[in-house]
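Quick one: the structure is below, questions incoming.
Only a single protein chain was left out; the remaining protein chains are all shown in position.
Think of it as A, B and C in the order they're written, each chain with its own count starting at 1.
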Amino acid sequence: MGKRPPKYSAGALIKHGLTRGDWPRMWRRPEMRSSYDVVIIGGGLHGLATAYYLAENHGITNVAVVDKGYIGGGGSGRNTAIVRSNYLTPEGVAFYDRSLDLYNTMATDLNLNIMFSKRGHLTLAHTDSALRTMHWRAEVNKLQGIDSSVIDAQEVKKQAPSLDVSQNTRYPILGALHHPPGGIVRHDAVVWGYARGADVHDVHILQETEVLDIMVEGGSGPGGKGAGGKVTGVKTSRGDISAPIVVNCTAGWASLISNMAGVPLPITTHPLQAAVTEPCKVFLPTVVVSGSLHVYVSQTDRGELVFGASVDPVGTYRVNGTLEFTEELAGHVLELMPGISKMRLLRQWSGLCDMTPDYSPVMGNTPVEGYLVDVGWGTYGFKAGPVAGETLAETIATGRNADLISAFGIERFTEGDLVGEKGAAAVGH
Amino acid sequence: MSNRLTAQPGEIIDRSTSLSFTWNGKAVTGHQGDTIASAIAASGVDVFGRSMKYHRKRGILTADHWDPNLFVQVGDEPNVRAGSRRLEAGMVVSTQNVWPSLEFDLGAANQLVGRFLSSGFYYKTFMRPKFLWPLYQKVLKKFAPGGRIHWETSTHDAYDKRYVHPDVLVAGGGPAGMGAALAAADNGASVLLVEQYGDLGGHLLWGDDAQRAQGADLAAACRAHANIEVLVDSTVTGRYDHNWISVMQRSHDIAPERLIKARAGVMVVAPGLVERPYVFAGNDTPGVILSGAARRLINLWAVKPGNRAVVMSANADGDAAVADLERVGVEVVAVLDARKGESIVSVEGKSRVSKVALSDGRTLNADLVVTATGWTAPTSLLNMAGDRPVYDATAARYFSNSLPSNILATGGITGDGSTAELEAHGRATGVLAANRALRRRHDRVAQTARSNDPAWDKPAEMADSRTPLNRVPHPECYRSTTHGMVDFSEDVSSKDLIQASKEGFDSIELMKRYTTVTMGPSQGKLETVNAAAVLAEANQVSMAEIGTTVWRPPFAPITLGALAGRIHEPVRRSALQDWHDAHGAAPLLAGQWVRPDHYGDPMGEADNVRNNVGLIDVTPLGKLDLRGPDVSKLLELVYVNKWSKLDIGRVRYGTMVAEDGVVSDDGVTGRLGEYHWLMTCTSSGAGAVWEMLEDWLQTYRPEWQVHVTAVTGGLTSINVAGPHSRTLLERIVEDVDLSADAFPYFSVRQGTVAGVSDCIIWRIGFTGELSYEVHVPSGHALHVWEELLAQGEDLGCRPFGVEAQRILRLEKGHYIVGQDTDGLSKAPTAGLGGLVKLDKPDTIGLPELKAAYERTDLPILVGVQTDDPEIVPEEAAQIVDGGSNTILGRITSSRMSPTLGRSVCLAQVDPSLAAAGSSITVLLADGRRVTATVQEHHAHVDPEGARQRV
Amino acid sequence: MIVVPCPNCGPRNSGDLRNCGELVPRPDPSTASLVEWREYLYMRKNPADWVTETWYCRGGCRRYFTIERNTATNEIRGQEAS
Partner (left out) sequence: MSIRKEHGNVSETTFNSPVDIGPLSAPDGSVTVADAASTTKVQIRGGADTGAAAELGVGYGRSQRRADGALVCGTRPDEWTIYAGAGQASAITAALSEVFGHFQGEPGEGFVTVIDITHGRAMLRISGSNATAALNKICNLDLSDELTPDGAVFSASVGNVGCDLVRDDEGGQTSFLIGCERSFGKFLFIAVADACTEFGLSVPHGWELHGH
């Protein structure tokens, strides 16, 4: 095990301020080995969390996390940083609730302030049927001990005064699902925290290392890949690595990586766009989501409004962003908050989402021995990062899928047992 | 104390005007042509605001749109760029980000502890004790920069949009851009020329006499050219795939901002260059300005920027600034030539520069420091087109690398030159742009059905034979021997960046995320190159190895109002909706339709249908006219049940599933003639069903002869329901025998209703009563509706709304797709048992249907009644396993039944609970657990259907 | 807003059309195994490369047609640069 880095604290800050000393690196740039016990493809939140929990919970430290770019450069750095657990299905609720638990203690667990702002989360209902779905979610949530309830328009106004709750609008606000434990997190910090935590255990974080192929032998497909095969390692842009276990944590690129192992996925890749305004004095205290209007919005402590929407309808790997996203977004935000039309959109960006038919992930072992997936996260990957890492690490360590992910196995697509999260998921942030 | 100079030869202010406004409550005047900043500076103000983190005093830096220190509040508009916003009379201008005042700001205390607030400090603290973190957060929030949005009183103003299709769009109205526009227009292209500032001319506007004259001539030629539309005070804000280009037009009569969406054949990018600040200790002190700022202040607005100046110059623009300063009487106490390695080390001063330390060891008294240390090429629009710029160490700036054929660059971002050379390069670019654009236009015209064939020959492809502009050598001067501000809007210093790199944030993107450098309102226009230079220094590599961050749209921020524009959210209205409005109907927005929810008493309306007769407007019901010999084959394919043997004059209920077996839509379809059918489907599903039918007919069964026509709005659908419905219709239907024998349940007839021919009447019963659905050609629908009410007055005929219909259908146990079924509900769940035919050769979703009927674990839809009849469980109330929290189903629909005087429900339950008589536990929203009993039928009222078959 | 070349209408903004995704051949439902059927329902190649896909010209001619589009660049075959 590596040397513990100096702890971060107010005292340490003062000491460094006075001595003008340098802080050590949060993670190192190690030399790549020729073999590891586990190779995790994708240096985002999921990959790094998996590596951290492998080391921290299971003592498995001969692990490499490889990324073709820099860590956190994919969806982990491009999402809108909302966390919550008020899902629709019992499987979803249990899973995300564990994730929220981990977020709650993360700052102390990782000794890095991830700036969790537990500010509450409102999912607005503009129609009777949306209100019915909110009730459904609230009831399922309550049964699992999740703080979640339906509130009326006047209560919505108290939670977020800038919302227009008058009833003669095109999309009147009839009520909302209110979820007090939800909130926003400084997303990059989570990535850095896990990277630093994994690095402490000598996990190798290999940036600018692109996986070119996954080596499989004995499979039924071309080149010995595919079902029945066994993983032997990966080829990378910096040379080959032999490893008995290879994990795919590559989100939008999941299909491309999985095809290397001969394991097809029920995934299409769509951009998910987001945008941020210039800062202004804080006026929006909570996270606001409208499924009917395809928008979610929160205001950072820096005063910027951060917006997201549903994924683009046309699948593509292109992350240029579109103008119509910003137009529709602005139109819908102003339906909700007509008073903010003078705020300016500062920047738009997009990330890639690995969408599944039932808006639920594909996790765990696959028909290729030693090849595991943690994909299909669609627009939910950030919320799930900690628990995905924890359960995937458990799955790797024990060899069998962890209980919390038993509903998310790849076999459900051949057995026809899809997860029912789609109903609540049109824009679920 | 006024800093306004005597008249300057190139000034753009109109001294005959006087515009009064206020600055932090004090009355100030300026002239037409002033920016907010120039007018305030002319009045003698040095300090315009405070910096974000340390609340240091800040003054003019660049005096243009990108000036990070000139963000002000104007009335209810925050974050106004005082450096470019034209002054208007009556503006109420104030500082942002200060408390309590600009002069005395408590936030400035942060300067004292600045050494502890290095980049990312917040990640390293406030973790313990945990309960204090929310309090820290409140403090952090107080430091949010920016102005105040007046959300309480502001409204969404009349913004606006417009589409344009120019052959060539030119971004930038300097000499190169104007040259390009003129040449493209001369060569037959339609041109949209977009200039960010108030007038065409670019840097020529603040140049010498000859430059100004050249600029004026070019501008006049552009404005006079029939093929050129000129937009000033407008910005090209984004370039998206296939040259979809956004332009923000300001200062239009009808809107504060207008979004113009252009599909351009070719875009010519000619934004000129952005001057770069120099990094040294105190470089953000008021009085430290860039050479461009000095020249603009003096030449455009006749504002004297200071009295004793030190100038550091690395280029001709810096030299020109020295000349300008001396011309207007500023004492230039030292000129440091950066080309010889001379530089500024640091400045001192709080509200204004007072002392300047030079690299030769001297310290001079001065109140003005002017730097001219090079350029940033604002390549944003090129980045958006896929270009990744490459650093040229000789010219000390970035140049584009590879551009798609529909993007061309010219002017300063491609190289250096005299006005004539820039214009010439622009003109050559314009000729090439016209050639490419006209070739595209020719293709477009030829491929478009509505156009005539092009009446002109497609031009031959022209090679790019432009003579490149020179790249004049420029010293690489980014940072002095001291540390200073790199990102002025984010308060990020070169020291912060070096520390970040040492902590592992050693790629430009990670460094950006950790330190927030380049993330502020100018999005890196001023900071990117200096940040890359500092990172290169920290990593001890060359600039070329660092790369740059990706510049994302928009090029300049856009108001949400402009992006939204005028909001077009269509609403669909039936031909009777005006009548409903006039008769007190509560409107219900259902998808795009507005419908009558009720007319004041939904329970009474339902009751009236059970006892007398009611009318409901059900026009939103999706309706498709199907004609042809193969319609029955199509119906066999898209419905789960049998259709081949439906007789003429009969209607049948059908359910559709998707290929995955999940219930997708339902409705009744009737056979009007041998080859003529009318299909109905759900209101929300109508569009999808139509597209699905077309897909099958076009893609998979092109040999079938079927024509599908959507007739939803063309037929106004009136359901006449209740025991007196036949009596009523007999009074106004002329040519149809309505007797029970002649017109039995589930039949269709065509006839004349209230004198209106070509009506379709079918006898069906969603409400469970004797009822007829009359489809009337919509131009005559109001007449028929009013006749029905008039003729039915003695029968108690009254309209009823959607809520009464919901009650009635639930009493009758009819399920609603999407409410009583969900995204996983397959045919067995909906209880379609007897209906589904699995022995067809093909039906959509057939393999999944077969598989579903093999299963015994799918939930089942059942009728449910609570044991306490007064309790109406909420829709979505969960059905649980006794006292445990295991979910075994949910209530999907519930209402109090006026007919039965008790609550009635539909529910999806686990198959173990589906048998009639099963007792179930329902968890109410208030936490109570109540028992209920599963019924034998979905229908609570008249399960045998006797009432509708009379 | 990319431009999609409708074979009937000519170049149109993609927002005027509906993208129906990767072209996946439909197995014969009377003979296909459930596994084959579910591959048709759910499994996609999803390449970052050329893909044949279906579009519906919703706002124009109301015809379904296929084109080849490169999902890495949004380039469409037979159409000039993106």
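The rule is simple: a residue touches a chain if its C-beta (ideal position, glycine included) is under 8 Å from a C-beta of that chain, and two chains touch if they have at least 3 such contacts.
Since the model is a prediction, treat every value here as computed from it, not as a measurement.
Undergrad: Would you indicate which residue among B:600, B:779 or B:841 is in contact with the undisplayed chain?
TA: Final answer for the missing-chain contact: B:779.
Undergrad: Touching the left-out chain: which of B:136, B:653 or B:675?
TA: Touches the omitted chain: B:675.
Undergrad: Looking at the whole complex, which of B:32, B:111, B:448 or B:819 touches the chain that is not displayed?
TA: Of all options in B:32, B:111, B:448 or B:819, contact with the hidden chain holds for B:448.
Undergrad: Kindly state which of the options B:351, B:394, B:470 or B:705 is in contact with the chain not pictured.
TA: B:705
Undergrad: Residues on subunit C that touch the omitted chain in the whole complex?
TA: Given the touch definition above, subunit C has residues 8-9, 12-13, 15-16, 58-63 touching the missing chain.
Undergrad: Given the full complex, what residues of subunit B touch the hidden partner chain?
TA: 155-165, 190, 253-254, 261, 263, 441, 444-445, 448-452, 454, 566-575, 578, 593, 619-620, 625, 627-629, 631, 673-676, 705, 707, 709-715, 730-732, 734, 752, 754-757, 777-783, 787, 791
One rule holds in what follows: only the chains that are shown with their structure count from here on.
Undergrad: What whole-Å value do you get for the distance between subunit B and subunit C if each is reduced to the mean of its CA atoms?
TA: 25
Undergrad: Residue numbers in subunit A touching 2 or more other chains?
TA: 318, 322-323, 357, 416
Undergrad: List, in ascending order, every residue of subunit C touching at least 2 other chains.
TA: 1-2, 18, 34, 41, 74
Undergrad: Flag every residue of subunit A that touches subunit C in the complex, lowest number first.
TA: Counting only subunit A, the residues touching subunit C are 253, 255-256, 259, 264-269, 313-318, 322-324, 357, 413-414, 416.
Undergrad: Spell out the part of subunit B that touches subunit C in their complex, as residue ranges.
TA: Those in contact with subunit C are residues 240-242, 244, 261, 263, 404-406, 440, 443-444, 447-451, 659-660, 691, 694-695, 698-700, 841-843, 846-848, 851.
Undergrad: Which part of subunit C faces subunit A closely enough to touch in the complex?
TA: Against subunit A, subunit C makes touches at 1-2, 14-15, 18-19, 21-22, 34-35, 38-39, 41-48, 71-74.
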